[in-house]
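Quick one: the structure is below, and I'll ask about it shortly.
Just one protein chain is left out here, and the rest sit where they should.
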Amino acid sequence: MNPIEKLGQKAEFLIEVLPYIRSFHGKTIVIKYGGSAMTEEHLKRQFAEDVVLMKFVGMHPIIVHGGGPQISGMMKRLGKEPEFIKGVRVTDPETMAIVEMVLGGSVNKEIVTLINQMGGKGVGLTGKDGGLIRAKALSGQEDSMGHVGEVASIDADILRTLDEGRFIPVISPIAADASGKSYNINADLVAGALASALSAEKLLILTDVRGILDGNKQLLPSLSRTDVQGLIQEGVIGGGMLPKIEAALSTVESGVRKAHIIDGRVPHALLLEIFTDQGVGTEIVA
Amino acid sequence: MNPIEKLGQKAEFLIEVLPYIRSFHGKTIVIKYGGSAMTEEHLKRQFAEDVVLMKFVGMHPIIVHGGGPQISGMMKRLGKEPEFIKGVRVTDPETMAIVEMVLGGSVNKEIVTLINQMGGKGVGLTGKDGGLIRAKALSGQEDSMGHVGEVASIDADILRTLDEGRFIPVISPIAADASGKSYNINADLVAGALASALSAEKLLILTDVRGILDGNKQLLPSLSRTDVQGLIQEGVIGGGMLPKIEAALSTVESGVRKAHIIDGRVPHALLLEIFTDQGVGTEIVA
Amino acid sequence: MNPIEKLGQKAEFLIEVLPYIRSFHGKTIVIKYGGSAMTEEHLKRQFAEDVVLMKFVGMHPIIVHGGGPQISGMMKRLGKEPEFIKGVRVTDPETMAIVEMVLGGSVNKEIVTLINQMGGKGVGLTGKDGGLIRAKALSGQEDSMGHVGEVASIDADILRTLDEGRFIPVISPIAADASGKSYNINADLVAGALASALSAEKLLILTDVRGILDGNKQLLPSLSRTDVQGLIQEGVIGGGMLPKIEAALSTVESGVRKAHIIDGRVPHALLLEIFTDQGVGTEIVA
Amino acid sequence: MNPIEKLGQKAEFLIEVLPYIRSFHGKTIVIKYGGSAMTEEHLKRQFAEDVVLMKFVGMHPIIVHGGGPQISGMMKRLGKEPEFIKGVRVTDPETMAIVEMVLGGSVNKEIVTLINQMGGKGVGLTGKDGGLIRAKALSGQEDSMGHVGEVASIDADILRTLDEGRFIPVISPIAADASGKSYNINADLVAGALASALSAEKLLILTDVRGILDGNKQLLPSLSRTDVQGLIQEGVIGGGMLPKIEAALSTVESGVRKAHIIDGRVPHALLLEIFTDQGVGTEIVA
Amino acid sequence: MNPIEKLGQKAEFLIEVLPYIRSFHGKTIVIKYGGSAMTEEHLKRQFAEDVVLMKFVGMHPIIVHGGGPQISGMMKRLGKEPEFIKGVRVTDPETMAIVEMVLGGSVNKEIVTLINQMGGKGVGLTGKDGGLIRAKALSGQEDSMGHVGEVASIDADILRTLDEGRFIPVISPIAADASGKSYNINADLVAGALASALSAEKLLILTDVRGILDGNKQLLPSLSRTDVQGLIQEGVIGGGMLPKIEAALSTVESGVRKAHIIDGRVPHALLLEIFTDQGVGTEIVA
Partner (left out) sequence: MNPIEKLGQKAEFLIEVLPYIRSFHGKTIVIKYGGSAMTEEHLKRQFAEDVVLMKFVGMHPIIVHGGGPQISGMMKRLGKEPEFIKGVRVTDPETMAIVEMVLGGSVNKEIVTLINQMGGKGVGLTGKDGGLIRAKALSGQEDSMGHVGEVASIDADILRTLDEGRFIPVISPIAADASGKSYNINADLVAGALASALSAEKLLILTDVRGILDGNKQLLPSLSRTDVQGLIQEGVIGGGMLPKIEAALSTVESGVRKAHIIDGRVPHALLLEIFTDQGVGTEIVA
């Protein structure tokens, strides 16, 4: 392939993405960012590139990030052993303080900085900023883990304001209740709640797996609530995948058109999901 | 290359264009459209795709088209022999009426329709619409060819209005003087005058040659007014290329940052020019 | 009458129009322009004056023009005999190309130029521009006359955009279907469909007759659908008047307050219709 | 003249005013309203009609009214003899209170009501409202007539606000100084000061004379400051005409394009002045 | 208390008002201004201060004033004896003229001037200005008192326009009917009608009593329509208090959240009512 042919091929691909750019123009895409895509250097960089490109071609990407490993790491440095009950971090006041520092002060700003370096204008927020998220204690677990919460309500005013200004919001899953008490909330659930509140076009959850697999390790391209219940009973899915699936299911049931659980280890997974018909994971359908 | 690798390669190319999207965001690009790109089916279609993509990623493309062959064709069908003096069409009143019908009624609307089919919103204009261009007789040639004109002044109000509405203007190089008399104006000069009046970021002139070549048929990547004068004296350039070069030169001299004479026969020439550093023609510099 | 008395009389008349200016302020008036008003020099000029005055005193006039005689004229010059079946022009591809050139390139721009000369800012459009009109083949007649169409849908975005900018839209009754195929549509029906889509205050159809006459050649000041059906059965009305009446009837039935078929041969027929209680034709009522 | 001819004549006159409507579109016209035009029923009504028409065709008329006879009438009813020194009303506190009541409460609202009846939206103001005019004592006369003032400064914010809302301001020539003390100001001078502050297109001063006459009682169509000085020395002009001429002169000298002293006894004097080339008085030129 | 302690105490009070500022932010408060608060110098000044403060901290106060004593005073000076039937002033044409002069020309502008001196931007209006209030004859009393009216309808356009411009409207209870005839309307009823039309947050009626008292002269903090009917039957309330109570009742019944009859003799009665929980009068509840 000579240089001109190569250029031609590149132009062809640009044109292939035109229908996708057209149909997502002005639409909100909520992205749960986590896993390898948040830890491996080249994937981090590609994620930031993807988000900035999405913004420039007219979409409104909104990032919600996790940071479990970073939290556990800091806890250990402070001589505190991370503890989990049914996959949920036991969050006493001291742990909560560490969560806030690590997520809001470190992880969030690292993402903002990467976005800025790619030419975007990231703005880091927690659920506290602008009163974005009001939290409450996670029902049924108030006693054992005082600072594990869930979303009580959302006031998306700050996101709409930032949107007018060409900014890309990056959100840590931390929020306060009416009394000012802080809560750590599962980032998948925060992403789902924001997608619903914003009537987003799409919810994308980045994971470290190829998608949802069946009993034979085959990728399931699409799953409904009924399918999911079957897979849980068969013991095929469980663990950390459950909140992701639940977030996706309740989001599509609230009217968001599409939710996908995608493989964040694939380079430029976001672009492939948005700009091709070949999905890189499993779509969750209402 | 397996499918995933192929996807990855596509994503990589999308990311390569990010810096270009960033730097052209919100900028006006005036495009003189003519030659093969206006007659060969696949090039026509690609041109419309390129323009719509430019609009969707945030640029403001403005098209000025010619149509000499189509005018001559209709003249012959009406039993009228096209005549040229020093490359300029002799334009008596009857010819002028044909020019208006062919350019404004046929060629212009064909381009608009192609843009619409690619998902854009083309709006065809002549210099008369909204009072966009005020014409005057081409100086020095008033007598022999009554309806050959030049740009006297520009009122870009209609272009700004359309721009707010996400429309892509497609302009025929026809305008009237204060008395309402119609003039046919060289499309290269109209494109250059609009680029200057709009403080465009770039003027792109599509041709049917590789660019400006030197005496040894080597492509000249960049040319200044001094260079051009030399080449004219050497007899290397002349004919229809002269108004193109003159339009480009006076445009950059009026403050427009860049003007390029590019090879419209290359597939997706516009995208390659905008989105790569490998130009597909000659840059005219102030 | 001495000069001062004469001035006084003029002032009195200006004041007589105040109630009309008041009640039409900010209202849309769709005008089907055709017949003598489009061919006789002094009527053409007066029409343009009337439209510009309407715009300046706060109305939003929208012009839809025909051009049958001009099309037939050009066809003959090209050695092609115009042919009609039940009053509808047989429109093969070659005829369609001529229709587009004559209406969009010649007739339309002549009207625009006249409006500009009166101090207005005319902007010529076809149904293709800005995707204003989507056409479909005229039902029942697909085979015999491939390019005769009707209005499938209207996207008035471009008209609203132009309206903000103080422009006067001048529309040729040509549109494309989804595949890009061009259609010639009866201008009366286009005017009616636009009046309905825009919730216009009034539809005015200029003709070359005094209005609708009864069997004794007396002007009928007002007609309902029932009246029309009677007159058709009596054979009193028919021919080219039928689409005009049908356009007017379906427009008022869609909620537009008033539709009038008026005598375009009367000097300043538009102003008299708008600014006096003495109509110059027949009102069609729902 | 048959009815159709009569209609035609009316339409012709409407078209004659088009160039005037065009050139005054969006322009501010300050009108000093006084004399017979304010006392004779048919002239009052015509004045209101004229102003409302001006507003509807796109101008911004601003009315400043006087009311000397009405003030003197009320003073007499209250047993107080009006007194003048060099043409200026001696204004003690009690007189000032009467001035405010008569101008702001009675004369102003009568004009507002008339405008409203003609379909306009008049809004009565004094210089106090919205802080429009800051007054100071008339220089050189502080002692003898405590409440005779002049314009110290203008804050036109309230006029601009009303203008956005399609209202017609009607202004009484009363204002306060920084301490809140009220002043009666010559209405001609207030009109002139507002015209200057608003960069009005025109100042029109309605009087009860044909205009400025020369020694032979011939109307002078146009006067400069030099001319005026000559006429004063000759004793041809003086009295109440002086502040009118001074207001007009300083207004045009401040950059307002035109100032006219016109005959308010002529029916529809405003329309004739605005919409014809035959002025009805004397133009004051810079 | 040393100076620093005193400052601290002041700061504490500022903070005490924060919740009130927060909850009234952007809300409309209609205030009926009358009685001692309108006649005693220090109360007048305090009233103006209170209104300007309300405006600066984000509320939209709208003042409706009365002026019975001032009207009667002027009538006597003009040798005309004020006459009342069932508490309503007999208003013949001559009296109406006096009412307009006194309220619109004198009382209104005095309030405007005071507001301006406190740093606000008062704008005086009657119901005629901007067509704010359309009046009709008071039903049942058309014959005896030709110019006593009631509110027929409200067009709040002028109030919304002034609101954008940071102005404080001050309204005289005078309005015209469609024929232009003037009416004097009870100011309490005008205030109530405006509060309803504007969906105000609160109606405050300033009086010269402590509020509504029961048979034992004890202040009633809150009253419903049923309570009121009982008190009327007991003969405890009557006279001028009746229209105030009726205005308040119909206002809250129309959906305005709160209406209060408060003691205008208390210094800064408005601020106390707005900024504390200790009301200074009686709340009327739906």
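The first chain written gets the first letter, and so on, giving A, B, C, D and E; residue counts start at 1 in each chain.
In this section, a residue touches a chain if its C-beta (ideal position, glycine included) is under 8 Å from a C-beta of that chain, and two chains touch if they have at least 3 such contacts.
Worth saying up front: this structure is predicted, and the values here are computed from it rather than measured.
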{"item": "Where the missing chain makes contact, among the chains that are shown", "value": "A, E"}
{"item": "Residue among E:Gly58, E:Gly87, E:Gly180 or E:Gly255 that touches the chain left out of view", "value": "E:Gly58"}
{"item": "Touching residue (missing chain; options A:Thr28, A:Gln46 or A:Thr126)", "value": "A:Thr126"}
{"item": "Among E:Lys27, E:Lys44, E:Lys181 or E:His268, the residue in touch with the chain that has been omitted", "value": "E:His268"}
{"item": "For chain A, residues in touch with the removed chain", "value": "74, 77-78, 97, 100-106, 108-109, 112-114, 116-117, 121-126, 128-131, 157-158, 160-162, 164-165, 167, 174, 176, 179-180, 182"}
{"item": "Absent chain, residues of chain E that touch it", "value": "3-4, 7-8, 10-19, 21-22, 25, 46, 49-50, 52-53, 56-58, 118-119, 266-268, 271-272, 275-276, 278, 280"}
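We adopt the following convention: only the chains that are shown with their structure count from here on.
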{"item": "Required steps from chain A to chain E (each step between touching chains, minimum)", "value": "4"}
{"item": "Other chains in touch with both chain C and chain E", "value": "D"}
{"item": "Separation of chain A from chain B, taking each centre as the mean of its C-alpha atoms, in whole Å", "value": "45"}
{"item": "Rounded Å distance, chain B centre to chain C centre (Cα mean)", "value": "35"}
{"item": "Junction residues of chain E - those touching two or more other chains", "value": "none"}
{"item": "Which pairs of chains touch, using the document's own definition", "value": "A-B, B-C, C-D, D-E"}
